[in-house]
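Just one protein chain is left out here, and the rest sit where they should.
Here is subunit A:
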Amino acid sequence: MSDKGMNLTLRIWRQKDSNSKGQMVDYKVTEISEHMSFLEMMDVLNEQLIAQGEEPVAFDHDCREGICGMCSMYINGEAHGPDRGVTTCQLHMRMFNDGDTITIEPFRAAAFPVIKDLVVDRTSFDRIQHAGGYISVNTSGNTQDANALPISKHAADEAMDAATCIGCGACVATCKNSSAMLFVGAKVSQYALLPQGQVEAADRVKNMVAQMDLEGFGNCTNTGACEIECPKGISLENIARMNRELMKASVS
């Protein structure tokens, strides 16, 4: 397979720290293999910057296999770039062409403040999880056998689909309202669909939605952008389910 060996211009958001004012800065990278992941391309840039004695571009990354949810980046106007169903580490340089200018920005939302360059603070998601994204079960050694509770295949599949959310924040970044409803909808749904989640169901949805509002996320207007940009294909139906769960919890 031939390798394109691309020369690219990268227009990247540089911001020293959370208190500084940031700006877009242009960089050139050469001989970029089309087989590289986007993060490997960023590594090439950073090696280059370090060799020149410049400050490398800070960006989040961890597993580099699409499951940890750390890598973020808003690439050419889309969360995790132009490909579908991928995180930035799974985005390949073959999606771009020689001579392209690629715009790279941090995930934007008032509830996701920039820490440095492309790194944003997503601990607001953690606080929403703490508010109710769990079940209280006995784990002291006499835990009940999971199969003692029969669960329909349909419910199990839907719960598992919701549980694939990796909490990356692409839904918030891509939403014109910076709404976190796809994330919270998925976290509420994965338990709402299972008998184990019923005990705390009402409190869970109330507390998680309250925390989401407190963190300053916006209001969902059903544009559906989140569903398209979600690397795990979390369905909008999870938001509808969360809405139903909250209505149910509020009237009972």
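Rule of thumb we're sticking to: a residue touches a chain if its C-beta (ideal position, glycine included) is under 8 Å from a C-beta of that chain, and two chains touch if they have at least 3 such contacts; residues count from 1.
Just so it is clear, contacts and distances are computed from a predicted model.
From the set "Succinate dehydrogenase", "Sugar ABC transporter permease", "Protocatechuate 3,4-dioxygenase subunit alpha" or "Amidohydrolase family protein", the protein name that UniProt assigns to the chain left out of the figure is "Succinate dehydrogenase". The residue touching the chain not shown here, chosen from A:I32, A:L118 or A:V209, is A:V209.
Touching the missing chain, out of A:A111, A:A131, A:C168 or A:L182, is residue A:A111.
If you put the hidden chain back, the residue from A:N7, A:T123, A:Q144 or A:N222 that touches it is A:N222. By the touch criterion stated above, the residues of subunit A touching the omitted chain are 11, 13, 24, 74, 76-78, 82, 103, 105, 108-114, 174, 176-179, 181, 206, 209-210, 212-213, 216-225, 228-229, 236-237, 239-244, 246-247, 250-251.
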